[in-house]
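Missing here is one protein chain; the remaining ones are kept as they sit in the complex.
We just call them A, B and C in the order they show up, numbering each chain from 1.
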């Protein structure tokens, strides 16, 4: 940590900083510049934060240098992690490329099964589908709830695909975890710390979507909340951030994949459906995601997107799905990744 | 609602849109342009949403025209609302200007009482203070929990100031409502719909902070979630949005005050402390908030900001607090507002 | 300047940094932390920049501490500046509040004179009006050019109001300066460095609009370009930045006024017309600008906004103009400012 003093900071003010740091058991090194003095701190960073140095007279800035996250950081865990999902242990990690696909929302048993078959045909090894839907409007379709979970469970039995589904409420975590193989925390709950802590104790892997206005650092801090409760089975999901551009629903921050891989050992998947919000962008963005080194993608498919209750405009249909199937089969090997297969089938 | 077809849309595609709309009991009016056809829809907007017209072949865009919120909209409730807080019924609304002040976090009984006395001395009629703190880092101070609520309750007894405090978890809503006079939903929970629904049933007024990346429309939709559960005692709070500018923690969107007042009958307060994140901006931003027509402000005060466990750098101290006290006494009358007084003292 | 090394930086890498700094005549102070080493530099900052330390092996970050601007900085010029415009020397500075008003675009002599009379009636002491208009579309009205300048000059003769008008091309600077009393550099040219240098030599005061995506620091650096060519008669103009919010054309960054006043001695005016893009926001935003300490505002007025060739939707008409006139007369004195009067009439 570095404390930057204001140009006019007095010796008394500088001494006050040093005293506070050394009283807390830290060491302080002073550099006196032509216009400013800076003070480097050595010792326990967390304790320094508690000192609230920024509030001292004469202090212009306190620059943090150490990474604020620990358990999810590569500094403390250099090897990339693989997360295994479901009884058949489908891997998400550095050696494979995983396609997660399914309907945005579970509507009926027929629709979910049809979508799952489409997904599986395209190479998906995990089924996504929403039973609890967070919607901007209280008047929009909110999902089938436990009925939806039951449908997902039945479709898993039928197809063999483990299930990823969103949880939006602390009170539902246990219920959702009893049906699902992986719990998803959505973008609107990316800093709902109670929910993060709850899924940190649920005993199932978690897919953590990036908040639409979260920095990569805040996203990793959110993952740290989950990890701190004992759950390191976390998959990060980049799903677009909010910018001024209006041609797409969100702006996919493709750079986030290598940036987060550099900072954290957790696997990262990309959501090309919700970031663009446009069907014609799903396959191009999926290709970009594979090429940049994502560990997987999660896409919307729907047997009849024109009647979908949620996000129909971005669900893949026949032609596009064939293109996607081709991409996830052909491209990953070029980047030293195998298409994901359950461990039981390897 | 207006459906805009793609330039090459066929008659069959156009007819498909019309059929779907009329089958749903709506009316459709066609305008054939030189390059495109547009179709105007008349009828029940909510039902049209369910039709998922955007997913039909040949449809380029569906433009919504009606306002998506109802209960909080001025279209359905032209008169501006006043929300009354606490047993003494402190008003927040169009005729008054309300100062809400207190420590960012409750740390000790002494600190909270001292801050409350400072607040009261400056003209505050409501006490803010956090017992449950949502923090980006799981390693940061998370608040005193129920102990903090008890301190706030004691300080209310001592000072007569009703208490505003944040709730971050559905499971705590009842507990917090049993101590507090007004519940606050923070920026990170602005689209935590479960929490919004829970405070919609808590029987106490709610202060709803704007999500740091919420549009004004999404913010009002979040309020609609609360209102839909029967609670219309909602105060909106503009607290800055996330932009590229780094000189301030967030960018206070001062225009949001007149824009939201135009769309909604709910009162709006401004948080000049968290938007700027800098003590020297609190008084200038407070003046701007009064001048633009905010119904109140909510500010951080702390007896010893240099030792504050949370957000010390922005807490007001002596000199600034005197300036603030002056501003909230002198300026509101120029804009036809009285300094807020409990109804019991009017 | 502080050099932050990567966690794994070797002694050889640390020495390489120190050697390069000391070879360049600087001094380096080392602080070895538990995970990282940081090096504080003392000496000529500009020379350090040339060293490109960030490109050295083992360097994680180079944090600049000194302000990058000099001539426009308060560090080198603590007293706030006043800029005087026109033969009658209308002041823009800390003691007054200046209303600049007129049509967005000069269309005809009649329209410009009528708008100028409206402006003057409302308390304006400077006339704005565009002869060269930068438009997003090449098919939109681009302004009358020199004919427009001649009209402005005639209207100045008639009304006594000095003229502020935009220049968009280096080749036109001399021409525009021969007619205008103050040159405006628009938001799209905020980092057109050739134009900034050209107006730095034009011998007339300059109003520099903030780039719609410029940080406050970049804006002041742009001003430094003008100052460096010998022209310190610069007025900054905050006109809104680009964000995700769609209810307003841009988001007025009202905090920029106190932030820039803290960093620079230059006066700052606010443009409430172009930031919001909505007539109903002009008066509220103007009140906020006065209250927060702006040195003036610049607004669009038009005798017949419904036929305006440019930005009609935001031009003030009768009722609003009366409200604005009232605000600029009554509010500034509360903040220790006089309504601006030409020096000749003081």
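Just so we're on the same page, contacts are C-beta pairs under 8 Å (C-beta built on N, C-alpha and C of every residue); 3 or more make two chains touch, one makes a residue touch a chain.
Being a predicted model, the structure only gives us computed values, none of them experimental.
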If the full complex is used, which shown chains touch the chain that is missing here? A, B, C
Absent-chain contact - pick from A:72, A:221, A:241 or A:268: A:241
Given that one chain is not shown, which residue among A:83, A:236, A:281 or A:299 touches it? A:281
Cross-chain touch to the chain not pictured, restricted to B:41, B:131 or B:183, is B:41
Residue numbers in chain B that touch the chain omitted from display: 2, 4, 7, 29-36, 38, 40-43, 63, 65-66, 75, 242-244, 246
Touch residues of chain C, complete complex, unshown partner: 46, 49-50, 52, 54-56, 68-69, 134-141, 168-171, 188-189, 191-195, 197, 211-213, 218, 221, 224-225, 228, 242, 305-309, 312-313, 315
Could you pull out which residues of chain A are in touch with the chain that's been left out? 213, 215-217, 241, 243-248, 251-259, 262, 275-276, 280-281, 284-285, 287-293, 330-331, 334-335
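Quick note on the criterion: only the chains that are shown with their structure count from here on.
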Per CA centroids, the chain at the heart of the structure shown is B
Quick one: chain A and chain C, Cα centre-to-centre, how many Å? 40
Taking each chain's centre as the mean of its CA atoms, how far is chain A from chain B in angstrom? 27
So how far apart, in whole Å, are chain B and chain C when each is placed at the average of its C-alpha atoms? 31
Could you tell me which residues belong to chain C and also touch two or more other chains? 243-244, 246
